[in-house]
Structure formats: C-alpha cells, structure tokens
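The structure appears right after this line, and notes come after that.
A single protein chain has been omitted from the complex, and every remaining protein chain is retained in its original position.
And now, chain A:
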Amino acid sequence: MSVNPDVQGRSYPPSPPYQVSREKIREFAAAVQATHPAHTDLAAAQALGHPDLVAPPTFAVVIAQGAEAVVVKDPEANIDFTRVVHADERFTHHRPIVAGDELAATVTVESVKSLGGHSMITTRADIATTAGEPVSTVRSTLLVRGEES
C-alpha cells in the first residue's frame, strides 16, 4: 500500500500554540553542539540586535515535526510509519526564532509522488506567531518504502 495521492494539497488546522522558552533554546543548542553565546547569553543575543535568545537554525524542527505528525496519523494518507525514511529537509527563516515567541504551524501536503514501489511525500509547515507574523517555512520530504514483494 502506498501513500494516497489524494492527500496532495490537503491542509490541516494550525497546531496548538508553542511557547519558545530560553531554557528550550539552551537545551536544543546543547543537543546540536551549538556553542554560540547568542543561544545561551541574553546580553550576547541583544548585542547582535535580537530581542532575546536566538534559536539555532534547525530549532524549527521541534515545532514542524510535532505538527507534521497529523499527516502521518491521517488514516486517509495511509502512511506506514515503520517504513518511513527522512529524505530531505529545508528551513526558510523569515526572521530568527527567539525566546518569547508564541508560534503555531499550519501543515500542508505539497506533493505525493510514486517512485518505483516507494512513495515520496513532501509537507510544508508554515510557522507563524499567534498574531499572524510569518516566521519560518519548513519543508520535509519522507520516503515511504514499499512492501517487499
């Protein structure tokens, strides 16, 4: 069974608001071995012109992956999660994510393609503040391996 091509173009309701905290930024920075002081030291972040601690460039994945789960769980999409391989990822930042942001992601299925016995599904998570300011766009492509015949 492959991914249902009919979900292409489908959008899901925005994810619940995500409150970006200084501690989460510090925790994520440590996990990706990001030692730049703007992730941990408020004065260093402000010296660069940021209002608060700055998230590392891939921090948006925390919010995007949480939101993309709605697609994987959508029974109509027919995605077997045990057969999923992450194929590619792209972050486009309209502005940096900073501590204090309250963000929500709206996920859209951009494309579903068949490739041999496999499926490729690309999702786009549009991350914006709850006031509606666009912050980041995260595109993620999953390869769903077909069943061995």
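What we mean here is this: contacts are C-beta pairs under 8 Å (C-beta built on N, C-alpha and C of every residue); 3 or more make two chains touch, one makes a residue touch a chain; residues count from 1.
Definition applied: contacts and distances are computed from a predicted model.
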Checklist entry - The hidden chain: which UniProt name fits, "ATP-binding cassette domain-containing protein", "YciI family protein", "Multisubunit sodium/proton antiporter MrpC subunit" or "MaoC like domain-containing protein"? => result "MaoC like domain-containing protein"
Checklist outcome for this item: Missing-chain contact among A:P5, A:P37 or A:G146 belongs to A:P37
Checklist entry - Given the full complex, what residues of chain A touch the hidden partner chain? => result 24, 27-28, 30-39, 44, 48-50, 54-58, 61-62, 65-66, 82, 85-96, 98, 133, 139
